[in-house]
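Omission of a single protein chain aside, the complex is shown with its protein chains in their original locations.
Right, chain A next:
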Amino acid sequence: METILGLDLPTWWFLVIGGLITGYGVLDGFDLGAGALHLFFKKEESRRLVLNAIGPVWDGNEVWLVIAGGALFAGFPLVYGVVLSTFYIPFMLFLVALIFRAISIEFRSKETWLWWRKMWDISYTVSSTGITLLLGLVLGNLIHGLPINKEHEFTGTLLTFFNPYAILIAFTTLSLFMLHGSIYLVMKTENRLYTRLTVIVNNCSKFFILCFILTSMATLIYVPHMTLQFKSHPQLFLLPMLAVLILLNIKRNVDARRYYTAFLYSSIITACLLILFAVGLYPNIVISTTDPAYSISIYAAASSVKSLKIMLLIAAIGTPMVIGYTTFLFWTFRGKVKLNEMSY
C-alpha cells in the first residue's frame, strides 16, 4: 500500500480524525464544561458573565464536531454507519441536547423574565452535562468494545451501553471538561466571580484526579486489549507516565493560580488521554467483544486510496485556514470578559 512519510493512508486518516476529535475535545470541552458548571453561579450577573465568556467562541468550537463527523464519514464510511446506527438512541438524545444547548445560549437573554432565564439556565446545564456524558458513554463503549457480529451488526440492546466501565468513562469525561471549563472561566473573569471560580477549579481538579485514578485502574483490570499495544511496544509506556506528570502539573499550577499554564496542561491532558485511547485501539476502530476477528480495522473500513489522498490534500489546505480563523477569533476576544449591549 502507498505510504506517505512511512505511514499508509488509512493510518494517516486515522491520525487526522484523531486530531479533529482532540481539537473538538480541547475546544468544545471547555465550553461544555462551563455549561455543566453554569448553575453553580447564583447571581444573574455572574451567569451572564460566564455565558458571555464562551459567547463568541462556542459555535466555532462546535464546528470541530461537524468536521470530525464529516471526516469519519469520508475516511471510514463503514465505521460511520456502524457506530451511528449502533448508538441510535444515544445519538438521537445527543442531537436533541445539542439543539437545546444552542437555543438556551441564544434565547436566554432575549427576555428578562425570571422564569424565562431560569428555564434556559437549567436547560443549558442539563444539555451541556448530557452531551458530555453521552460523548463519554460512546467513547467508553468504544474502548470497552461492542458485541458486533461477522456482518458488522450490533447484537446487543440499549442496556449493553450502560456497563459500569462506560459509565465511569462518561463521568471521567464530565470531570475533565468541568476542570477544563472552570480553568477557562477563571482566566476570563475578575473580582468576586474570579475568587468564587478559584474554589470551583480546586474542587474540579480533585474530582478529575479521582476519576483519572479510577479509570486507570479499571482500564488495566477490565480492558486488557487496551494494554496489548503497550506490551509489544514498551516505549509507549511513556504516554501514561506523561499523562500522570501533566496531571500533577495541572494541580501544581492551579494551586499557584497560574491559570493560563493550567489551561495549557488541561488541553494537553485531553489530547494525551485521546492518544492513549487511539494507541490502544489501533489498527482497529471498532472492537468486537464477540470475537476479535470481527473487529473493524481501519483497513477494512477505509475509503479508496484516491479518496483518502484527495481528502488529505483538503485537510492539508483547510487545517491551517481553520487554525488561522480560530486564532483570529480567540485573539479578538482575548482578556477578561465585559458585558455590553451586544452581549447575551
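Throughout what follows, a residue touches a chain if its C-beta (ideal position, glycine included) is under 8 Å from a C-beta of that chain, and two chains touch if they have at least 3 such contacts; residues count from 1.
Keep this in mind: contacts and distances are computed from a predicted model.
**Student:** Missing chain, UniProt name, options "Potassium-transporting ATPase KdpC subunit", "Cytochrome d ubiquinol oxidase subunit I", "Cysteine desulfurase IscS" or "ABC transporter ATP-binding protein": which is it?
**Tutor:** Missing chain, per its UniProt entry: "Cytochrome d ubiquinol oxidase subunit I".
**Student:** One chain isn't shown here. Among A:8, A:31, A:62 or A:121, which residue touches it?
**Tutor:** Among A:8, A:31, A:62 or A:121, only A:62 touches the chain that is not shown.
**Student:** Among A:80, A:162, A:207 or A:299, choose the residue that contacts the chain missing from this document, as touch is defined above.
**Tutor:** A:80
**Student:** What chain A residues would touch the chain not displayed?
**Tutor:** Residues of chain A in touch with the missing chain: 55-57, 59-60, 62-63, 65-67, 69-71, 73-78, 80-86, 88-89, 91-92, 95-96, 98-100, 102-103, 105-107, 110-111, 151, 153-154, 303-304, 306-307, 310-311, 314-315, 318-319, 321-322, 325-326, 328-329, 332-333, 340, 342-343.
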